[in-house]
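With one protein chain held back, the other chains of the complex are shown just where they sit.
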Amino acid sequence: MDDGNHGEELRIGVYVCDCGRNIAGTVDCGVVTEFAQGLPHVVIASNDKYTCSEPGQEVIKQHIREHNLNRVVVASCSPRMHEPTFRAAIQQAGLNPYLLEMANLREHCSWVHINEPEAATRKAMDLVKMAVWRAALLREQKELEVPVERKALVIGGGIAGIQASLDLANAGYQVYLVEKEPSIGGIMAQIDKTYPTMDCSI
Amino acid sequence: MTDVGRHPRIELLTYSEVAATTGFVGNFNVTVRRRARYVDEKECTACGDCLEVCPVVVPDKFNIGLSTRKAIYQPFPQAVPSAFVIDMEACLGHNPIACGKCLEKCEKECIDYDMTDREVTLNVGTVIVATGMDVYDPTEQDEYGYTRYENVITSLEFERLINSGGPTEGHLVRPTDRRQPERVAFIQCVGSRSQQRGKPYCSNVCCMNTVKDSLLIKDHWPETDIKVFYMDIRAFGKGFEDLYQRSKALGVQYIRGLPGEVEEDPATKDLILSVEDTTSGQLEQHRADMVILSVGVEPRRDMESLKGLFTLSATSDGFFMEAHPKLLPVDAPTRGVFFAGCSEAPKDIKDSVTQASAAAARANILMSQGRISVEAITSVIDPEICTGCAICANVCPYHAIIADKEKRTPAVVIEASCAGCGTCAAECPFGAITMRHFEDAQIIAQIDAILEEDPMEKIVVFACNWCSYAGGDFAGISRLQYPPNARLIRTMCSGRVDQEFVLHAFRKGAPLVLVSGCHFADCHYIDANRWTQRRVEKLWDKLEREGIRPERLQLEWISAAEGQKFAKVMREIEELRKAVTPEEVEETKRILTEKAKKPKKKPKKAKKEPVEVAKT
Partner (left out) sequence: MAEEAKFKCLRCNHEYTDSYDPDKIEERSCPKCGSNSVRRLKEEASKG
């Protein structure tokens, strides 16, 4: 493996999450944690019931400070689910949020190999290894800040578009409401009385 | 509705459509095409003088053809803006010799036959998609005779008939003899909950709409005999069960069973419904003066263009797909875009209003900050290596790279416009482009980690963040089981998958590689995955030339909603993996390793460029 550590000593922390029984019901998280501990640059590997919980995040933050961690690998659910959570957590402990890597042990492993616990555990170890090797090469990134135009476009002038336009306009934003037909109103305008109030639609 | 018309901060652009968009969250640049109304919207007072003289009569779309209107018209009396419009397809007046009567009559001189469509450009920070739905056309369900029998109507036609502003001024009459019906039958789930015709999903609104309609009829004409034919009555919302019980208490009969056929009695034009009452198992016949088909809700047929404009996709039901079905139900996958109403799924008015307010609140969160940070996943070009060939600028879906092929100056990335697909990095023949957070070395490390031990047992899968990786997530959420041999490497877009990644995997002993991404229509980077396909096609040719079976490189487009497809593909490629022999893999490793040792045919061109970058 390339040790491209960008000129610093790599200190990786790995956090294997049970997700209650969601992961630990299939994958042997103890074995995975032990395996992670033996991977290059891993300073500490720890196993938690719910890594995304407040105490779970607290453990990561504490370790970053105590062990001078400079990379964090969380082996839990899909990054599409909790990457923002853990990025924020490591940022609070002073690490650049891009120094986080996740291994998807839940959606891509425990939930889809329920009847093959041993194979699932082997796969989980691979996923953690992939994440650790990648984490070793991650770099700090700076996010670009852009100004936001304080105007909104609403496409469609039915009941939903009307409500959204009024809410935004009343909140103080300029709203452009684009409607295909010559009048707003949509399907709702064609309806006589509406449930549950049994009153007029327009 | 009128509140919108007079709100100082709402600019209403009716008779208009979004034609083009560029930009990104916080800074969308939207072009809106405004169709010519041929009537000055601001000056017209809707006095109606023009109506009296217009000689053209056409079916009225608002009343679903149950009445007529003129070529110059107002869609309905409460229309906003309160202004007329000329239907130019029907109007004779483009040529004043032919007609021009309304022009003569209009005292305020609002009418202008020469008005043309025009385009306006808007800069907005957020977009709310509230494009609504279409109503199911029951023509294909011929057994109900919608097109054959005049007294069979849809629930939306019924709304117009019973509306005091409608064509009959609210008198419920049946079309054949304009007589008030004494026996009315409703048929539920027309176009809904069917695997064969219409849509497989529940349209959400039709049960309660029928309950409401039954109450309206009973309210006006209590003697009317009403029968509702249904498979389930879904009255789950607040106050809904109460309305259902009220309807039953007023004598509306709910009969569990959908008619197999509706026939007309030619003499009386009455309708005979044949049905099995599934609570009793009895075959029955019921006579009705009028049959109302409770039609379902469909995705809008014109939503395709919007999908392309804002890089949106649809779930399997055809409605717009949200960023997360449970946790981000209002957000589109494209940041800064939100959904309200039926564009996302069938909804009643209350739910549409609720979601609209939620969408407004979500948009408010983004806009109130004034500034937002954009993910740092963008590409960076090394001017020392770049030869100025401009391939990157050519493949960039966002035109975010400036390059001049003539001058051969190093290409430059406009960071704020770069969406981070990584296609440029994959296509650069000189390795001059680094994709931040998805660098070559980072991805190669993942491949190496997969193949370090037991490579014969593993399948290397490249999956894009938005679709195929998410499809894998959905397979997980759905607990779909598949073989445990695949290892996924996530990239933002399949366009990032460099051909070198694939060759590297084969060199390291991978029996099988899968490249996966979004369906073409769903690509989150406009059309970046077209380059994925081209690259895979080139790789197939290359592998074949080298004596490697092209079948060992697989390609698949899997949407975020296609958990089933993801699991199926995983099962299929596992079968392909099993067919790959250790000898074959060793041979591949030998071929590709020798190839890699040979000097590359693309030496870094030390070319002279007008260097502006200050060097130390």
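A few remarks follow.
Letters are used for the chains, namely A and B, taken in the order the chains are written, and counting of residues starts over at 1 for each.
FYI, a residue touches a chain if its C-beta (ideal position, glycine included) is under 8 Å from a C-beta of that chain, and two chains touch if they have at least 3 such contacts.
Since we're looking at a predicted model, the values are computed, not measured.
All shown chains touched by the missing chain in the whole complex, by label: B. The chain that is not drawn here is touched, among residues B:L66, B:M88, B:I272 or B:L576, by B:L576.
Residue in contact with the omitted chain (choice from B:R118, B:H220, B:R479 or B:R534): B:R534. Shown as candidates are B:R287, B:H519 or B:K589; the residue that touches the absent chain is B:H519.
Per the touch definition above, the residue from B:L172, B:V412 or B:L555 contacting the chain not shown is B:L555. Think of the hidden chain as still there; on chain B it touches residues 519-521, 530, 533-534, 537, 540-541, 550-551, 553-557, 569, 572, 576.
Just so we're on the same page, only the chains that are shown with their structure count from here on.
Put simply, chain A touches chain B in their complex at residues 1-2, 4, 78-81, 98, 104, 106-109, 111-116, 119-120, 122-123, 126-127, 129-130, 132-134, 136-139, 141-169, 171-196, 198, 201-202.
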